[in-house]
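The full complex has more chains than appear here; those shown keep their coordinates.
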Amino acid sequence: MLRKLLPREYGFFEIFEEHSRVMVEASQELLSLVSTGVNIETKVKRIKELEHECDTITHRCVDALHRTFITPIDRNDIHRLIGRMDDVVDFIDAAADRIHLYQITEMTPELKSFADILVRSCEALQTAVKGLRNMKASQTVLDACVNVNRYENDADTTLRSALAKLFREEKDPIKIIKLQEIYAHLENASDRCEDVANTVEGIILEHA
Amino acid sequence: MLRKLLPREYGFFEIFEEHSRVMVEASQELLSLVSTGVNIETKVKRIKELEHECDTITHRCVDALHRTFITPIDRNDIHRLIGRMDDVVDFIDAAADRIHLYQITEMTPELKSFADILVRSCEALQTAVKGLRNMKASQTVLDACVNVNRYENDADTTLRSALAKLFREEKDPIKIIKLQEIYAHLENASDRCEDVANTVEGIILEHA
């Protein structure tokens, strides 16, 4: 019972920061994967490991949430925040996995654009998530959130031009199916980054 | 601080009504697009503008939510409501965008059916959302919610027959991929309309 009165020891902020650190690493691995096209299998395996790490962190967060009586942030916001962060890494993993599974060897410039956007989004989210700890609506943190929204617009534009090019240039429907799926995972990852940014922004405004 | 005690000035009801008005307009543009098949580019651009407008309204709503201490409706319901309304317009925009991007010139009767269902759903949602203001469980408002549920069943049926026909008649896999994606966006739009209706119905029953 006493335990329930000591929320601090569960460290939600540490959990978010740890998750965001792994998220950044996963996005960087993906960028390296699609930029170089070498050691694909090793990098895909590494991303899978990072995805498992995030699952563990997420599970620890939900567990802490249910054992903590008074949380420093609204319970639903904690739930949404960790859930969406986890989705980001799940989609990065799915994209990497399919690149390997479908034996995509020719990395399109659009794959690189997506990975680039995701690295910048994840890094901005790491900055944003750090801002939760002191709850100051600092310009740095709010700027990071705004930037993630802008990156998501870039991802939308990238998806549109990637699909336009794919259907214009590729005549093999099976290759189209494969790349369409991979692009969709990447766009979903970016979508979830935006959800994370909006949740962080909301929490900070609420406490400001 | 005083500001936090004056929720009324943020006008959640006005925000919902404004969003539903733009939602109706987007659905009507889509219907016009797939009914006539002319001026496609202009109409797609107009839908994109409406989608941006909805983003702004949604952002204003979430912002108001976090700045308001006491809300007239449960916070999570407000969040769900505006989020799902925004999804409806996002999916309408995605469908319109792909029609243009994939250069679909022959508008199938199923596209028209979907757009027709969406116009009726969005109009019913506009009626439903208006009912939130006085929280009377009026028959008009509850009927509107029930109707949206019925339209979603129609959308399901439309999807099934659209897919059956597509796979029966179309032999070009690339055309199948394109239309399958567009149909999926339209069905998702209708799904989210049902979520909005259920949320409104729930809020009204709770306050009845």
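Note that the chains are named A and B in the order they appear, and that numbering of residues resets to 1 at the start of each chain.
We take it that contacts are C-beta pairs under 8 Å (C-beta built on N, C-alpha and C of every residue); 3 or more make two chains touch, one makes a residue touch a chain.
What you see is a predicted model, and the numbers here were worked out from it, not measured in a lab.
Asks: May I ask how many copies the whole complex comprises, since the file places only 2 of them?
Replies: Every protein chain is the same sequence, and there are 3 of them overall.
Heads up, the rule we're going with is that only the chains that are shown with their structure count from here on.
Asks: For the identical-sequence pair subunit A and subunit B, what's the CA-based rotation angle in degrees, nearest 5?
Replies: 120
Asks: Subunit A to subunit B: how many Å between their CA centres?
Replies: About 26 Å, centre to centre.
Asks: What part of subunit B is in contact with subunit A in the complex they form?
Replies: Touching subunit A: residues 62-63, 65-67, 76, 97-98, 101-102, 173-174, 177-178, 181 of subunit B.
Asks: So in the complex, which bits of subunit A are touching subunit B?
Replies: 76, 160, 163-164, 167, 173, 176-177, 180, 198, 202-203, 205-206
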